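Here's the structure, in structure tokens; my notes come after.
Missing here is one protein chain; the remaining ones are kept as they sit in the complex.
For chain A:
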């Protein structure tokens, strides 16, 4: 009961401590406890960026997280680009802000869409995403689950070129290959070369084509009906501006006496954080401030579960082919199973089967009654 006094809660009113103590349980403080624990543990987030080269991907990542992950990057020359294949590069950085730690992993995909012949250029990327799922699956089914590292890709920012009239065949191919595996957030890159009417038309066009090709991009969750009007309005605006038209910048320029992150042109200054200029702020808020956790949840609950179900189905169909007993817990073919672990696994198998049979018997008994 003393917990009710330690953490201030809305229910406690001064002047009637005894009565409140009797009625008040005190679990309204749970969110604070969760908060403290997560702050201690820290968060991790894996973001993938994909798109043709020259669309400003690294600049945008720099602007979003205000860290230069690409300090030592060397741009490939034209000769090197001719023979390049799609690579997967991971950069990890630990960011801390107001005591909250974030382990951010950026997965880059240089070489995507750059060759003359780009058939199946998304295959290395789908293989990578599947590999991370498989790794997590193994870890989850393993015996020591204390320190599972979650390397699954939580979100993929896909950069659409602003110069096209909508989606290109490569864009459609990529999104269709990955929409069931990862949360895709399409973006219109380098939006400072478009005037407002062009941006509007392009967004409409992209939305139509996404519907037409049946691509499932990341959907923002519906906000609860008891949220306040402001929040609902924000949520509506967010949904209406998808796909976001973004601009990134590595430089800080002076505009109207203030130092802002932007791009200096002879005809004016584009401010990255000005909502009237581009949707960068909306993207940043969505990605980091409001929807980061939802992205992780959807990855765990939807994409990973799909993968897991698919995997188990494949394995059980193989098992029945080998005419072994079906086990409720999928046994992964461990690379080097030693005799003791196998015995242990078999014992647990038997136990579980016995428990299942008991449950069946109990159910039948209840039905008979």
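Here is the rule we go by: contacts are C-beta pairs under 8 Å (C-beta built on N, C-alpha and C of every residue); 3 or more make two chains touch, one makes a residue touch a chain; residues count from 1.
Methods note: contacts and distances are computed from a predicted model.
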(request) Given the options "Retinoic acid receptor responder protein 1", "Septin-9", "Electron transfer flavoprotein subunit beta" or "Presenilin", say which is the protein name UniProt records for the missing chain. (result) "Septin-9"
(request) Check each of A:175, A:215 or A:270 against the chain that is not shown and name the one that touches it. (result) A:270
(request) Check the options A:134, A:209, A:235 or A:273 and report the residue that touches the missing chain. (result) A:209
(message) Looking at the full complex, which residue from A:29, A:67, A:141 or A:161 touches the chain that isn't shown here?
(response) A:161
(request) Please pick, from A:118, A:132, A:183 or A:299, the residue that touches the omitted chain in the full complex. (result) A:118
(message) Take the complete complex as the reference. Which residues in chain A touch the chain that isn't displayed?
(response) 52-55, 75-79, 81-82, 114-119, 121, 161-166, 168-170, 173, 190, 192-193, 195-196, 208-209, 212, 263-271, 276-277
